[in-house]
Every structure is written in structure tokens, then in C-alpha cells.
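Heads up, one of the protein chains got dropped from this complex, but the rest are sitting where they should.
Coming up: subunit A.
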Amino acid sequence: MLRTTRLWTTRMPTVSKLFLRNSSGNALNKNKLPFLYSSQGPQAVRYTSQHEWIAVHQDKTAFVGITKYATDALGDATYVELPEVGTEIAQGESLGSIESVKSASEIYQPADGTVEEINTNLEENPGVVNEDPMGDGWLVKMKLGEGVNVEQVEGLMSLEQYEKTLVHDD
């Protein structure tokens, strides 16, 4: 009974945070797969200083994408290059690249994991990355490595922490 009560109170602050930041362009789109993958929603959503996001679910399935801030800076995406399914990628390694007319930008892996699925829709429609970077524009779905806890991985930030870095950048 006490345990049940405790779980309830623990979850509340997380929900509040997401709710308070819902208007932020860099928050996960709650109507799309990276959020809706499991019925209880992601266990944790984290951001990197290189403007990637990672949404982790209870079964250690994670979705990775780039933030709204990143896609605005990039301009119209014209090509997305992603790894092969089955590829093991360590934190900080290249996950692929995104091209606009003017530039090519490398995407870095936020935490150790193995690629289970890539967003094949981006091959024909790279512009989805600009239209919905925090939802339909997800890049890869992966299984996190054994023992990886994104809440403890160095260099990963909460939405609030991430957005503070953006304000500083400007």
C-alpha cells in the first residue's frame, strides 16, 4: 500500500514538468510514436548539447531524433542518412547525417544502444524532420545497452536544462 502511494507521488512531478513545458517546440510530440510507443509514455526524455533528443521507454526501447531548435538552424532537410538495422552505436559516435541545401550535419548517438529500426519514411520525405522533429521526424528506434540508465548518463540534460543552454547560446 505504502509502495503504491509512493509510486504515485514519484510520477506526478514528471508529468507536471512535461505539462509545463508542453508549449516548448523542443518537447516531445505526445501524439506521435516516440511518445505513444508504450501506454505509459516514455520513462525519460533527455537532450544532448549537440541538439539530439532521446526518449526511453520501460522496456529499454529508445527513440532518437534532433530537436526543433536544431531543425530550425539546419533549414529544409533534403537528405537523411541513417545506420543499418542491427548496428551497435556507442554514446558520442556518429548516428548518421542530415543534409540541407547548404550543409551536411552529423548526428551523434546520445547513449549506447543497438539500432532496431530506422524511420524509412524519411528516405522519401526528409522534410518531415522539419515539420515534426519531436514526433514523426524521429530518426532511429533502438534498444539501449545493458545497464544504460539515461537519467545517469553524463552529458544528457532534461528539457529544462537543455533550453537553458539555448537561451545562453543566443
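The working rule: a residue touches a chain if its C-beta (ideal position, glycine included) is under 8 Å from a C-beta of that chain, and two chains touch if they have at least 3 such contacts; residues count from 1.
Rule of thumb we're sticking to: contacts and distances are computed from a predicted model.
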Absent chain [UniProt protein name; select from "NADH dehydrogenase [ubiquinone] 1 alpha subcomplex subunit 6", "V-type proton ATPase subunit", "Aminomethyltransferase, mitochondrial" or "Os02g0296400 protein"]: "Aminomethyltransferase, mitochondrial"
Residue among A:Phe63, A:Tyr108 or A:Trp138 touching the omitted chain: A:Tyr108
Residue numbers in subunit A that touch the chain omitted from display: 50-52, 66, 70, 73-76, 78-79, 81, 97-102, 104-108, 123, 130, 169-170
